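Handing you this structure, nothing more for now.
The block that comes next holds subunit A.
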Amino acid sequence: MSDVETEPQSADSARPTDESTPRSTGASILELRNLEKRFGGITAVDGASFEVERGTITGLIGPNGAGKSTTFNCITGVHEPNAGSVVFDGEEITGLEPHQIATRGLVRTFQIAREFPEMTVLENMMLAPKAQLGESLWRSVTPIVRSDVVEQEGEMRERAWEMLDFFEIDHLAHEYAGNLSGGQRKLLELARALLTEPEMLLLDEPMAGVNPSLEKKLLEHIHELQEQGYTFLLVEHDMDVIMNHCEHVIVMHQGSVLAEGVAEEIQSNEAVIEAYLGGDV
Partner candidate 1 sequence: IGGDNGSGGDADAMVGVLQPVTGDLGNLGGPIRDAAILPGTQLENEGVDFEIDIREEDTESTADAGVSGAQSLVDAGYPAITGAASSQVTITVAEDILIPNGVVGISPASTAPTITDLEDDDYIFRTCPSDALQGEVMAEVAYEERGLESAASFYLNNDYGQQLSDSFVGAFEDLGGEVTETVGFEAEQPSYTSALESALADDPDMMIVIGYPASGEQIFRDYYSEFDTGQTIMVTDGLRDGDLPGNVDNAMENVVGTAPLAAGPEEDAFNQLYQDEYGSEPGVFTAQAYDATAVNILASIAAGETTGSAIRDSLRDVANPDGEDVGPSNLADAIQMVDDGDAVNYQGASSSVNFDDNGDMQAVTYEIFEFSEDGLETVEEIDFEA
Partner candidate 2 sequence: MTSLTDRALETLPDGVVDWITESGRPQWQDDLLLIGGIVLATYVLFAAIGLLFGVGANSIVGTLQQITFFAAVYALTALALNLHWGYTGLFNIGVAGFMAVGAYTMAILTAAPDGSPPGLGLPMIVGVVGGMIAAALVGFVAALPALRVRADYFAIVTLGLSEIIRRALLSRSLQEFDVAGYTLGTGGGSGIRAPSTGVVANYLLYGSADRSSDSTVLGDLLFNLGIRESIVVNGVYTLVLIAFVVAFYLLLTRIAYSPFGRVLKAIREDELAARSLGKNTNRTKIKVFMLGCGLMGLAGILWQGSRTLVSPNNFMPIVTFYIFVALIVGGSGSNTGSVIGGFVFAAFLYEGPRFLRTIVRANFDVRSPPTIYDAFVDLGSGDPTALVGYAIGSLDEIRFIFIGVVLILFMIWRPDGLLGHRKEIAAATDLSRRPAATDGGEADE
């Protein structure tokens, strides 16, 4: 999956935050500094810098091709940035592998849901928890220590069921994930991501192609979770969602941050209207 890439200029990662940093770093959980990602001749992300505050729902918007998904991919280690750095929870995570980043508590969902189709919904869920004893090859087969594994499996099973209850898809627990409808897959993916007990969730267009009534339910869940202390960064084209549910909005354009602020400010920002919202919003 990785492409021919050039050595990242690791010197950049040491560069202090430049003037575009809007707020104090104390409350921020995720911080991007001058992130850059090129594909051949295309510069998909071009020096993007922003911060996400702990415990908020932050929206990331921008025209098609602005580099939002690529930014997500760089944050979560799917792509390695050509320059710049990503700091999560006070730790530099630039260039780490996706699994290392996920283990640190930064978990993402995909623009198109990626479930494990030939595994049941519950198996999908059971995969999520971190630090599973039985994921060590030796532990999973050695007779004596295996009892710990079984015990832990029991606990995880309880939590998985609770989460399925919460998202109201418990009736589908023994169904193969591949048989779910599009919306149910989105729910499963979110539930699964939550079971990893992340600090922060990156959601890539969670509402795209989701029926409006389901959308409402999903948003309610997200708010409930926010109250429990999770942080969300979500990419979304649906302005209603952005305006009504995000405390803070970041607008990307041509690979860099065009504007950011609270929803109302963004809505009336000339540059944003010009580049993204179009005339009549």
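Selection criteria: all candidates are chains of the complex that A comes from, given by their letters.
Methods note: a residue touches a chain if its C-beta (ideal position, glycine included) is under 8 Å from a C-beta of that chain, and two chains touch if they have at least 3 such contacts; residues count from 1.
These numbers come from a predicted model, not from an experiment.
Undergrad: All of these sit in the same complex as subunit A, but only one touches it there. Which of 1 or 2 is it?
TA: Contact with subunit A is made by candidate 2.
Undergrad: Name, in rising order, each residue of subunit A that touches candidate 2 in their complex.
TA: On the subunit A side, the touching residues are 1, 76-78, 97-100, 102-103, 107-108, 110, 114-120, 122-123, 126-128, 130, 132-137, 139-141, 146, 149-150, 153-154, 157-158, 161, 170, 173-174, 176, 192-193, 196.
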